[in-house]
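Left out: one protein chain. Kept in place: all the others.
Read from first to last, the chains carry the letters A and B; within each, the first residue is number 1.
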Amino acid sequence: MTQPVLSLNHLNAGYGQTEILHDLSLHVMPNEIVAIIGPNGAGKSTAMKSVLGLLNIREGSVELNGENITDTPAQKVIERGISYVPQTNNVFVNLSVQENLEMGAWTRPNGIEDRLQEMYELFPDLAEKRTQAAGSLSGGQRQMVAMAKALMVDAKILLLDEPTAGLSPKYRGEIFSTIQKIKGTGVPILIVEQNAKQALGVSDRGYVLVDGANRHEGTGQGLANDPEIARMFLGGGH
Amino acid sequence: MEAYLGYFLYLLSLLTVGGIYAIFALGLNVQWGFAGLFNAGIVGFVAVGAYVYALLTTAESTFHIGGFGLPLPVGMAIAMAMAALIAGLIGLVCIRLRSDYLAIATIGIAEIIKLIFKNETDITNGPRGINKIPRAWEHFSEERFYSSAPMSWIATPEQWVAFFDSLPNWYWQPLFAGTILLVVFIIYKMLERARTSPWGRMMTAIRENEPASRAAGKDVTKRRIEAFVIGAAIMGLGGALFAQHLRLIEPTNTFDPSKVTFLVWVMLIAGGSGNNRGAILGAFLIWTIWSASELLIAGMIDVISAVFSTLDPSILATRAGFLRMMLIGILMQVILQRYPGGILPEVRPASPKAEKTVAGATGETK
Partner (left out) sequence: MWDAFGFEFVNFYLIPGLVLGCIYALGAIGITLTFGILRFANFAHGEVMMSGAYIAWTIMALVGAAGIALHPLVALPFAAIFVIGLFLLCDRWFYKPFRKADTIKIVIASFGVMLIIRSAVQALWGPNQITFVPGIARPNAWLQSVTGDAGMMILMPNKHLWIFAGTILLVVALSYLLNRTRTGKAMRAVSDSPDLAHVTGINVETVIKATWIVGGICATAAGVFLVMDTQTLETTMGFRMLLPMFAAAILGGIGKPYGAVFGGLVIGLAEELSAYPWIGDTPLLSPGYKTGVAFAIMVVMLIVRPQGLFKGRSF
């Protein structure tokens, strides 16, 4: 059996005194897209932030390729190859597109030029806007910049926090197809999403979080077709 | 006996000035401790109080406008009102600024106030300042008071002169110190009542969680302006007493921001911001340290200049004064880092409803 790239084992964690995650376990295997879905306030984003050492982990562990990285500070986690795209404020608005990508490569300053070329190939829209301030781009393009910025390092795994929140349907589709393209480059992805149906559509596996604990898990298709889940979260389906 | 009298008078002066600083600190506590408003221009309100009082109560003078020779309590009341009025105007425009912006703005406004006092020579006598400011109790022995009503109804000027000659020349000191302590006590009682009132609890709620208070329909801006104005009025009153204590005020050295604004901040932080008793304790404590360090350093200078006869003791003395300021600054940093709550940390006024249930659930939020 192969080892998971990232695994969260029986986590109890939260901010300060407040506990948000209760005995949460999940893992991401190599070359896999895994989605975390669930209602608002279920702790989806919190689960992601626990990986980055941004909150208080009381019990349980986080492992990257079998190594324990629980409570490692964000900067070290990122140096180890976990790339994270926050939901909002995920680009430096006053920096140009290219400067944003350069900042993404902070922990890996060598060979930036080659990596920039790769990114402009993966995100052709960005190539022509490389000197523009990221703040002047549309929401969808900013999301592209944020993802490209996160991929500037040799990412062992990419964490995306609600990449399609607030985007028009056209851009949503584009983001999801880009996510599949990124998977094609061999980077596994953990994605937190509100748009559960579309997210499960591109995912290999999914977890359903309710009240800080995983309630269901299964393959992307399996969850998407599960009538109970459809009733609970997918609703009319955005 | 003479020596004991010296100690007694020194103690009285500690209580007098400590009490005036306690008034400033209580005023700041309303603004910062209650409402979280970073007023870095304390000296501006103090100066307004002092100047208004001085102009209103001094005898007519050719150097400045007035003086109007008004009774002392009237001067003090108007000094308070003017400081409050100016704070109200500032509050209307500045209150919504974030903490450090408010600090910069208030420093700027305080400097403008001082600049006006310095430049409007016709009104304030400019840099030369105002002197012969009447000091409570001592003023009774001035001719213009005993030779006019109501003192002249009681006795003739000659009788008054004879009466005051029979008193020791420091007769007013305990009375003045006592008056200031009484003022401190009254302000303290009033603020304690305000703090535990619904108004005070609302202030705490606003300071802790502004968005929630706003969402709950509370007029946050209005409450803040109220706190700013009340605090400034108290500082204005303190300023009037400060002017009485000094008897001579001028715009630059009297109202040195480091000796007023900064020292008051150190006092409040040391005592415990949000706690009225802490503010008073901090004021007396820091003033005593400040004052005692002067004696200590003066003693050290005597020793040093005796050993090294080439050094000029007067230069050493001025330099040493700055070392004291430096030590106070370091003391504040230590308190800020090690005892962030101060000596008497804030005690939350419990709401009447929560009072019964809160006992077992301390530390538990949400």
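In this text, a contact is a pair of C-beta atoms (placed from the backbone, for glycine too) under 8 Å apart; a residue touches a chain by one contact, two chains touch by 3 or more.
Because the structure is a prediction, the values reported are computed rather than measured.
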Chains on display which the left-out chain touches in the complete complex: A, B
From A:Lys129, A:Lys149 or A:Arg205, residue that would touch the chain that is not displayed: A:Lys149
Which of B:Ile20, B:Leu56, B:Leu237 or B:Ile269 contacts the chain that the document leaves out: B:Ile269
Residues from chain B at the interface with the omitted partner, ascending: 36, 38, 40, 93-94, 97-101, 103-105, 107-109, 111-112, 115, 118-119, 257-258, 262, 265-266, 269, 315, 318-320, 322-326, 328-330, 332-333, 336-337, 340
Contact set of chain A toward the excluded chain (per top definition): 52, 54, 74-75, 78-79, 84, 86, 89-95, 99, 102-104, 106-107, 109, 149, 153
